[in-house]
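Then we have chain A:
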Amino acid sequence: MLTVTGLSAGYDAIDVLHSVDITAEQGEITVLLGANGSGKTTMFKTISGLIRPTAGEIEFNGKPITRRPASAIVGAGIAHSPEGRHLFPKMSVEKNLVLGGYTRRKNRSRQRELLNQVFELFPILHEKRHDPSGSLSGGQQQMVAIGRALTADPRLLILDEPSMGLAPLVVKQVLEAVVEINRTGIGVLLAEQNATQALRIAHRGYVLAEGRVVLSGSADDLLHDSDVRAAYLGM
Partner candidate 1 sequence: GGGTASSGEGGTIVIGYSGPLSGGAAAYGENIQVGMQMAVDDLNELGVTVDGGEYTVELNSLDDMYQPNTAATNAQRLAEQDDAAVIFVPHSGGIQAAQELNSGRSEFLLGAYSSDPAILETDNPLTMMVPPSFKSYSAPFVEKLKTDGVEKLGLLGTASEYGQSWTSLVSEEWESQDGEVLTDNSIDYSTVSDFAGPVSRTLSEEPDVIFLGGPSQPTALIIEEARGQGYEGSFLIMDQAKFEEMELFTDPENLNDSIGVVPVREYEDPGTEAFVSAFDELVDGARPATSEVSLHYQSVALSVKAMEVAGTIDDPQAIRDAIGDAAGQVDEQFHVSGFPTEVTDAGHLRNEDFQAAYRNSDGEYEFLPIEHAED
Partner candidate 2 sequence: MTLLEVRGLGKQFGGLHAVRDVDLDVREGEITAIIGPNGAGKSTVFNLLSGFYRPTAGTVTFKGRDITGKKPYTTVRDGIARTFQTTNLFEDSTVLDNVLSGRIVRSRSTVFGAVLQTPSFRREEQYNLTKAMEALEFAGIAHYRDDLAGEVPQEVQKRVAIAVALATEPDLLLLDEPAGGITEDETVGFGDLIRQIVARGITVCLVEHKMSMIMSLADRILVLDHGQTIAFGTPDEIKRDPKVIEAYLGADDAEEEGEE
């Protein structure tokens, strides 16, 4: 459902991505691997409209979304839980989640349903729902960020290193949650440092290096590919 072709993008006229092609299929978990600085975050930012690409096309469900503003892309069904979280620190956890559903605000009952789903997924957030999100610990904030993306009721969920800064137990929960979310038919595009675990839950994977796709294939193949194991999984 998401097709990226020939995408180049970067910062201040310096390209970080060079003509990248990837696709994320409906209802699948697609994982993006790569060393630090290989361009995963840049890729996501470009897809969700935070960065303007210098070349290439992005299509979502057959419609071109290249160069549309970020706010419009959320409306089109792509939600992005970004690196660095970008919460509204002075607002309560609940308000953060409610604003996540800003583009779907008309459908009140669906919103309430989504909110409850998030609280089920991360019970601690329910406990802290009236606290300003800025006073939460790093890990708790990460949960809010994912939750906020979920309340946008997306067809495709982009998660940029959702396990960053999370306790192992929570990482497991989060990845389980990702599987859970995926099972409801939402496509997931995931970047993870924890490549082994990510590949275990994913259907398909890409390996980026210096802004180019160097390897791609089914998650299983990648997990057992010796090159990948050596270079990216530290085995």
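Everything that follows uses one rule, which is that contacts are C-beta pairs under 8 Å (C-beta built on N, C-alpha and C of every residue); 3 or more make two chains touch, one makes a residue touch a chain; residues count from 1.
On the choice of candidates, all candidates are chains of the complex that A comes from, given by their letters.
Not measured: the values here are computed from a predicted model.
Q: In the complex, chain A is touched by which of the candidates 1 or 2?
A: By the stated definition of touch, the match is candidate 2.
Q: Per the contact definition, I'd like the list of chain A residues that touch candidate 2 in the complex.
A: Residues of chain A touching candidate 2: 34-37, 83-84, 124, 135-140, 142, 161, 164-172, 193-196, 231-235.
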